[in-house]
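Below is one structure, written out as structure tokens; comments come after it.
All protein chains of the complex are present and in place, except for one that has been dropped.
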């Protein structure tokens, strides 16, 4: 375990122009240099099905599990679908949690960022995800919480945060997350 | 709208020997004869991705949406994965909710049954699903609630409920659901 | 049961100038004339304690239970405290739910309105309250949902809604609630 933790970034939307992906990238650029962040893709994982596990786990599952296993911490950036977590992100949690006793999430500190074009900012997704993190033993940073509303107004054409206050908030968020990781790593 | 409502049954597990599927079938057999219940499969739906919607919605999405649109009510039978709804079921909710303004769920009365081999009986999945149903405008039956614990002990080899009390409970549950549908159909 | 349902209105804040109380009153004024709405006070109810029930239930509990028992439907208007339901409102739910088997809530249709001066609009309180309503067998209207943000800007000095769109939304909300009551009353 080095002093530069590897942080896997999981994005809860598959849309190419996804606000969540753009927000994730902007946050990665604002992180303290000690954090090594990279997005781990989740869009090609077949739905979790225990029969597949028993017969022959899909190659995509194996590759995904290896990437998460090699990371030290987890940053989730997600929209809300129907007041809860998008299926593609929930599936990544489910795939990584199995087989029984071999969860790749176990003990890795995490942080949850939700966003929406509306005002409520993905609050429902944020807390449903947190409920899963309890079971998965991912210590979740409590404060600052990050509910990013009206996200479409926030991201400039250049991919940077178009609002100085929010940029400062997100910079502070990533600094706090680095501290959280430091206290709660393996 | 006939007097015999069509009820779409959605099962939250893909495993062939799934307890949820077996429980769903047992409950279908215990329903009042006025209800016409059939399982609508959800395992082949690609993850919701707005780009696909815009370009060309997958045939599986279209077929699924048509089946739900043709139903009058909804019965969800689901396990819990990591304290929440399995991705495959959440994806079905997401796919059916789109495109914007054309949700196929809107106004159809529903009921939620969770189950697990353990004691807690999928409580987390049950209520996370209910939170989505608020947004989707699926009036959800409140009582009786159905949290089916130790489900592996409950289902006999013949697919029937191996416990008279539970059979009676589930029969009453389906009768109450028929009443709920009657009051809350379109 | 008359055609003019009595609706008990429960307000989740005790502050004299409470936004929730003012919002509740504004909504009462916008309701269809068939609804007979009145606020039932909850601030003087001793904390639920089963020992008190056994020995001698407080007079405040008795009076409150009688008022709810005499109502046909329930409107909850609440702020959020610490991402959940204010204790004073949760206590009212608890007191009314007892003694075992004699809940005064059972079967009465309800609606939930949350509000906050911020953007997130009491989403956490709204859905935690809904989870209790499942157990209490209060059929809860799903749509429209009411999350009233920046509530301090919304209420004029005269107690009326200072924004035509929101007034229209709330008028429609109360009309939908009247329909919900009609379908789901005893």
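As written, the chain order gives the labels A, B and C, with residue 1 at the start of each chain.
In the analysis below, a contact is a pair of C-beta atoms (placed from the backbone, for glycine too) under 8 Å apart; a residue touches a chain by one contact, two chains touch by 3 or more.
This structure is a prediction, so every number in the text was calculated from the model and none was measured.
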| item | value |
| --- | --- |
| Candidates C:6, C:91, C:143 or C:163 - the one touching the absent chain | C:91 |
| Of C:134, C:148, C:161 or C:181, the one touching the omitted chain in the full complex | C:134 |
| Which residue of B:86, B:124 or B:139 touches the chain not shown here | B:124 |
| Contact set of subunit B toward the excluded chain (per top definition) | 83, 119-121, 123-124, 127, 147, 149 |
| Residues from subunit A at the interface with the omitted partner, ascending | 127, 130-131, 133-140, 142-143, 145, 183-184 |
| Positions on subunit C where the hidden chain makes contact | 14-16, 43, 47-51, 81-88, 90-91, 93-94, 97, 124, 128, 131-132, 134-136 |
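Methods note: only the chains that are shown with their structure count from here on.
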| item | value |
| --- | --- |
| Angle of the C-alpha superposing rotation, subunit A to subunit C, to the nearest 5 degrees | 180 |
| Most distant chain from subunit A, judged by the mean position of its C-alpha atoms | C |
| Chain copies touching (subunit B, subunit C) - same or different residues, decided at half shared | same |
| Residues of subunit C engaged with two or more neighbouring chains | 127 |
